[in-house]
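Now for chain A:
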Amino acid sequence: MIHLIIFIPLLFALIGLFLRGQARASISIFAALASFALTAVVWIAKIDTVYRTPWIPGAGIFYSVTFDGPSLLLALVATLMTSITLIYFSNRKDSQQAEGMYPLALAMLTGLLGIFAARDLILFYVFFEATLVPSLFMLGLYGRKNRVRALTKMALYTIFGGLLMLVSIIATKLYSNSPSFDFLELFGRTSQLDLETQTWLFLGFVAAFAVKLPLFPLHNWLPDFHAENHSSGVADVMGTLYKVGGYGLFRFALPLFPAAAQNLQWVFMFLAAFTALYGAWIAFSSKDFKRLLAYAGLSHMGLVALGMFSLNPIGMAGALFLLAFQGVYSSALFLIVGMLEERLNKDVQNEKTTSQALEIGHVRGLAASAPAFAGVALVLWFASIGVPGLAGFIGEFSVFLGAYQANPWATALAVSTVIASAAFALTAYQRTWLEETTTTIPELNARDWFVLVPILAVTVFFGVFSGSALKLLEPSVQAVAGLLGGK
Partner candidate 1 sequence: MVETQYYIALAAILFSIGAVGFLTRRSAIQMFLCVELMLNAANLALVAFSRAWGDLLAQSAVFIILTLAAAEVAIGLGIIVAIFKKRPTTNVDVLSSLKG
Partner candidate 2 sequence: MNFVAPDVNYYSMLPFITVLLTAVFATILPFYVSRKAIAGLSAVGLLVALAASIGLWNTNLSSFYGAYRSDNFALGFGIVLIVGALIAVISSVDVAKRGGTMQAEFFAILLYAVSGTMLLASAHDLIVLLIGFEVMSLGVYVLSSFQETAKSEEAGMKYFLLGGFASAILIFGIALVFGATGKFGLEAINTAVLSPEFKNSSIAAVGALFILIGFGFKVAMAPFHQWTPDVYTGAPTVVTQFMSVAVKAAAFAGFLHIFGLALQNVSGWQTPLQFLIALTLMIGNLAALRQSNLKRMLAYSSVAHAGYVGLAVLASPSQGFSSALYYLGIYTLMNAGAFAVLNVLSKDDDGLEIESLAGLGSSKPLLAATLTFFLLSLAGIPPLGGFIGKYLIFSAAASSGYYGLVILAALTSAVSLAYYLRPIGLMYFRPRVTVLPDFSGRSTRVLLVVCAAGVLILGLVPNAVYGLLELVKK
């Protein structure tokens, strides 16, 4: 079952390569939905067995996968959002010109699911880096003018961090005398290592995750990545889902090196808090929607990191929750931008009109002609800035609450983002949707609703009835927090 979930998308991506047009779209959407459905089955049936088989036995590498709590939650979000995104994309006028998006998105989905499921460090690394390739191709094939620069930047940052992690992974096994890279075997041995060794190994892991989160000052690839990606937002959604640094921290770096994590906690908490504030603050002056969303995402990720480094169960649970659900509403904002761009941009091929369509405040007062659209956008914005009652709040609040118990000063710094994020989000929103109407756009059509309603439903439902998602996270968080002796 679990292998099906992971590899169905890739398989269908390959099949899709041989199809054209509607057939490719349909089969891709089917694959994503099937993956989602199967993941849901795993959730409902509570299948959490670990499947483990040797991959390179000589090197102690196992193909070891399972969907336990946090992985399952993230996998659910990833499959759901990929399905929705592909459905959205197939409705777009320009989907024929960018057909490659389907297989690439599916390939990324496989990578993501692999990242979430992997329990072997090398396997994790393989998925972690392999996912980069389709992501680069999306950017390179369908990106905007400066895409190659953005692509190179992203690839270099990611690979730099990733290779350091690889060295760390290898060294972890050697130092801990573990027979394999399997997390369960490493874990327990690594905590016996002395602090200095732990610290170096930990930093190796953090190098990769800090790039992927990203954390200041390793974030510079992110704004370019989003700004230069295809204006439909498909790649952005996949990119948002690909921000798995926080998950990596929780799953591997923290439990493997508890002493190092505790020792460096305050440094990273401040760095995370600063990242959160920094992102939100810059977003206020962003002129382009996708850059704005990129910085908003940076801010979120700062909070995720803050929660993780709080080493506190509340903070970590919050961070995981935030990580999962920002994949829903932050992704959805990219789709909203895509829908908006499609309505405003007369000529998709023209770089200039695309830039204008994505410019904040280029057109104003859109709410007059498309009030429902404006309303949906507002709800998602509110979710993104952590307004209670929506899914964003649960994560953000818990992160703060947990982090405060560990480091009040850093948390106080981070809490100031709630002000900054309100400022940038509402300003950007107002400049586009409110104020004097300069242009009119078509209202959401039935197919748009089909895309947006599930997103809204998830955002609202898990903002209030968060219990079911929290249940998934609880055991893992409890276990990791127990290791870290969190407060």
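Candidate selection criterion: all candidates are chains of the complex that A comes from, given by their letters.
Everything that follows uses one rule, which is that contacts are C-beta pairs under 8 Å (C-beta built on N, C-alpha and C of every residue); 3 or more make two chains touch, one makes a residue touch a chain; residues count from 1.
Note that the coordinates shown come from a computational prediction; the quantities given were computed from them, not determined experimentally.
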Every option in 1 or 2 belongs to the complex, but the one touching chain A is number 2
Touching candidate 2 in the complex: which residues of chain A? 54-59, 122, 125-127, 129-130, 132-133, 136-137, 140-141, 143, 147-148, 151-152, 155-156, 159-160, 162-164, 166-167, 170-171, 174
